[in-house]
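If you scroll down you'll find the structure; I have some questions about it.
Of the protein chains in this complex, all but one are displayed in their positions.
Up next is chain A:
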Amino acid sequence: MGIRLPFLKRAATFEHGIHPAYHKETGSLPIRRLAFAPRLIVPLAQHIGKAAVCCVAVGQEVLRGQVIADPDGFMSLPVHAPATGVVEAIGLMPSASGKMVESVTIRVYEADGQEVQVGTPRDIDGLDKQELLLAIQQTGISGLGGATFPAHVKLNVPPETAIDTMVVNGAECEPFLTCDHRIMVERTQDLLRGIRIAMKVSGASRTVIGVEDNKPDAIAAIEAALPTDGSITVKALETKYPQGAEDTIICALLGREIPAGQRPASIGVLVNNVMTLAYLGRLLPAGEGIVERVLTVAGPAVEKPGNYIVPIGTPLRFLLEQVGARSSAKEIILGGPMMGTTVSSLDVPVTKGTSGVLAFGEAQLAGETQRSYACIKCGECLNVCPKFLNPSQLGLLAAKREYALMAERYHLDRCFECGCCSYVCPSHIPLVQQFRIAKAVNRERAAA
């Protein structure tokens, strides 16, 4: 823990957190397009909520941008064909979580020009709130930062909660990931258009964009494009993990705490990720659905790391071949190294929520597989926990399987699994893993 000198001007931040090696080398590389994979596997559930209902048949020809699955109710999103081609199969396919999920497999026409074929431009200024919400749902956009919460549900603020401020999350605090950074630099106008749409729908009167100070070009690009009325501002955040978590970014930018167990809306705040808003600002006026996304492919076992536009449904194997994955790759992570999940199969596809694909080799694993020691109660985990929990105590209780006590007295449910405690633990105790198990057991017990 550092000593704070109040007379020094510092970037906005929260207390605690860690400074891992950030590896933002790809932050200076412009977004590039990758070739289409010969086959795309498009899951029908890429968002939190009910899966979409398939509306095409095997053998049917589909156009890039065409709806291939309709939303099933309000808490659901449509799925669009990410390429022009033929529906080859509809059925269960492996997904990143390891579960089999209903997916549409499309054989891509090789001659496809990669243009979106379906879409009706519309005048968004003429739409009222309900029409906008419907239009947003039709884009199929879910939280593109990885949360995959349907955008229209999040922006549909119930009338009894008043939102005064929208926080735009451009922190991108996970190491290696730089796709949000490039979006802010290269698609600034899309982002600001998306922000205005989101403000109109949610009723927020002001917006603060938070960007970590290791992306000065993104801050400059946004500043240059801001409207003069002062309703939208950009603020530099200290480069620190997990600056981009909802609690911490709100704390850093607005100095407000979300009461334990509540949503940001309870204190009048709405948090949206920059990628989500940039795609909203791009797709909504064009009347298109989301068929591709920008993501970071990086890691020590990747020869050509960078930020790529990748069609939804691209199998990881194809993606990694395109960027030259080394044979030393041992661990493929979806998302960032702090919170991302590993995959067991390279046949799983990129989905709307995939913000990064990282390939780690032996050297990185060696650090992870260090022998573990008993807890020496060094207290480092308390010094870094952004929620001010006591991971040390939680870990000791987890070892004794006192899962109920962990929740009752030590706020287990407040842990959002950022991994700071595991990162610093000198005993290499898999704290986050223990907490996940404890939560799962508690959930099962509650359900039983």
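The definition used in the following text is that a residue touches a chain if its C-beta (ideal position, glycine included) is under 8 Å from a C-beta of that chain, and two chains touch if they have at least 3 such contacts; residues count from 1.
As a convention for this text, contacts and distances are computed from a predicted model.
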Chain left out of the displayed complex - its UniProt protein name, from "Ion-translocating oxidoreductase complex subunit D", "Fumarate hydratase", "Transketolase" or "Alanine racemase N-terminal domain-containing protein": "Ion-translocating oxidoreductase complex subunit D"
Given A:70, A:186, A:217 or A:417, the one touching the chain that is not displayed: A:417
Absent-chain contact - pick from A:33, A:206, A:409 or A:443: A:409
Among A:343, A:357, A:406 or A:438, residue touching the chain not depicted: A:343
Touching residue (missing chain; options A:67, A:183, A:332 or A:357): A:332
Absent chain, residues of chain A that touch it: 18, 20-21, 175, 247, 251, 257-262, 325, 327, 329-333, 337-346, 358, 360, 364-365, 367-368, 370, 373-379, 382, 386-390, 392-393, 409-411, 414, 417, 419, 422-424, 426-428, 430, 432-433, 436
